[in-house]
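Note that one protein chain of the assembly has been removed; the remaining protein chains are unaltered in position.
As written, the chain order gives the labels A and B, with residue 1 at the start of each chain.
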Amino acid sequence: MIIYLLCFILFLVGLYGVISKRNLIKIIISIAIMEYSINLFFILIGYVEGGTAPIITKGFENAKFVDPLPQAMILTSIVIGLATTALLLAVAIRIYQKYGTFDINKIKDLKG
Amino acid sequence: MKGMTFIVKKITQIICPIIFMFGLYIIVHGHLSPGGGFAGGVIMAGAFILQILANGKILPKLRKEEEGLEFMESAAILGFLILAGLGLLISGGVVFFANFLDKGELGKLISGGFIPIENIVIGAEVCAAIATIFIAMVVYKDEEKK
Partner (left out) sequence: MNSLIPLFIIIPLGSAFVMVILGRFIKNFNKFITPIFMLSLVYLTFHFIINSEGSLIYLVGGHEPVGDVPIAIYLVMDGLTKLILLVISLVGFLAIFYSLSYTKQYTAERKFYVLFSLMIAGMNGVVISGDIFNIFVFLEIAALSSYALIAFGVEKHQLEASFKYQVLGGVASLVILFAIGFIYWNTGTLNIADISRQLNVNSNSLASVGVFLKFISVLLIAGFGLKAAIFPFHSWLPDAHSSAPSPISAMLSGVLIKAVGIYVIIRLFFNMFPLSYELSMTITVLGTISMIIGGLLAIGQWDIKRMLAYSSISQIGYIVLGLGIGMLVLATGGDKAVAALSITGGLFHLLNHSIFKGLLFLSAGAVEYRTGTRDMRKMGGLSEVLPITSRTSLIGSLAISGIPPFNGFFSKLIIIIAAIQAQYYVLAFLAVIVSVITIAYFMKLQKYTFYNNDGSKWKDKKIKEVPFSMSFSMILLSILCVILSLLVIPEVRSVFLQPAVDVLINATDYSTNILGI
């Protein structure tokens, strides 16, 4: 149980970073941390005590496997995370070109 | 962008083909061992990125490369979609993503129906996509300097 809690704490660490940090790049890193904590959580859900990688090979057709579905989901979510992070970074670079800073206190033209 | 020193260039020259082949190996054995299209594609893209980082490249050439990769990415996705559509046609217009090839013997390299082909297509797509992202950011950076 403790390991799930640690996972949740990692998620909260990421959330804290998103809320409190003032640097665009640090915010992006915080989002990545949140994402990894969830990936870890999924892997933990699918883990079976003493299980092996869920690939059927000759001679091991009936071996004890871990649950493959969370792993498939994680692979998908990693791909999505890659796209999200890439887009965030691209926009951050463009923002730096326009505003000349990564500090979100100085990037606040939109208000009201 | 500018290249690096001679040592880095030389080592890259030796190591890049090995990384590339390893990525290819992982893609081709995707249906037999852990890994597959995505992991192998990322490794192949890694070889590509290492090569650009070490040797450097001028901006117009990078742009051209980006266009080519963009084309490859879309073509790979279309290939994937066509494979799925082919399943739809062969199964008589009922099952999208039907595995229409012979599934073969368990554990052999050529087995699993069209899953290895899909793995290869995904590998090409992931490799192209990651390299595109990398080059796009390099191009941004080079444009900013001017």
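The working rule: contacts are C-beta pairs under 8 Å (C-beta built on N, C-alpha and C of every residue); 3 or more make two chains touch, one makes a residue touch a chain.
Values in this document were obtained by computation on a predicted structure and should not be read as measured data.
**Q** Which displayed chains make contact with the chain that has been left out?
**A** Across all of the complex, the chain we cannot see touches A, B.
**Q** Which one touches the absent chain: A:L6, A:I56 or A:L87?
**A** In the complete complex, the chain left out is touched by residue A:L87.
**Q** Touching the hidden chain in the full complex, which residues of chain A are there? Just list them.
**A** Within chain A, the residues touching the omitted chain are 11, 15, 18, 24, 27, 31, 34-35, 38, 41-42, 45, 69-70, 73, 76-77, 80, 83-84, 87-88, 91-92, 94-95, 98-99, 107-110, 112.
**Q** On chain B, where is the contact patch with the chain that was removed from view?
**A** 67, 70-71, 73-75, 77-78, 81, 85, 88, 91, 93-99
Keep this in mind: only the chains that are shown with their structure count from here on.
**Q** For chain A, which residues count as touching chain B in their complex?
**A** Within the complex, chain A contacts chain B at residues 53, 55-58, 61, 75, 78-79, 82, 86, 89-90, 93-94, 97.
**Q** Would you mind writing out the residues of chain B in touch with chain A in their complex?
**A** Contact set of chain B toward chain A: 32-34, 38, 106-107, 126, 130, 133, 136-137, 140-141, 144.
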